[in-house]
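I have a structure here, written as structure tokens, and I will follow up with some questions on it.
One protein chain omitted, others in place.
Then we have chain A:
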Amino acid sequence: MAVDSQTVEKLAELARIAISAETIDEVSNRLGDVLQLVDQLQAVHTEGVAPMAHPLDEVQVLRADQVTEADRREEFLQLAPQSEAGLYLVPKVID
């Protein structure tokens, strides 16, 4: 079962992935294959089974509220394409 091309375009936009017009058919077929697998899972009787949050049957360990991280701003700013005045620069964002 293929996913329709509109859905593929919407998912691509939400995930910020560029998909060219030529590849949409292929992507929709491949996503369709994945959904077939999901359909098989959906067919399993799960009434009364609690949703699983994590595959490990473990409990989260918490840490004490202490400041343990030093300032490494200059190192991190080096990794960014552009920075100025201690800020990471990005294309203008406006609401």
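Methods note: a residue touches a chain if its C-beta (ideal position, glycine included) is under 8 Å from a C-beta of that chain, and two chains touch if they have at least 3 such contacts; residues count from 1.
The definition used in the following text is that contacts and distances are computed from a predicted model.
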Checklist entry - Which choice in "Aspartyl/glutamyl-tRNA(Asn/Gln) amidotransferase subunit B", "Response regulator", "Cytochrome bc1 complex cytochrome c subunit" or "Ferredoxin" gives the name that UniProt lists for the one chain left out? => result "Aspartyl/glutamyl-tRNA(Asn/Gln) amidotransferase subunit B"
Checklist outcome for this item: Per the touch rule stated above, chain A touches the missing chain via residues 10, 13-14, 16, 51, 53-54, 56, 58-69, 71-73, 76-77, 82, 84-95
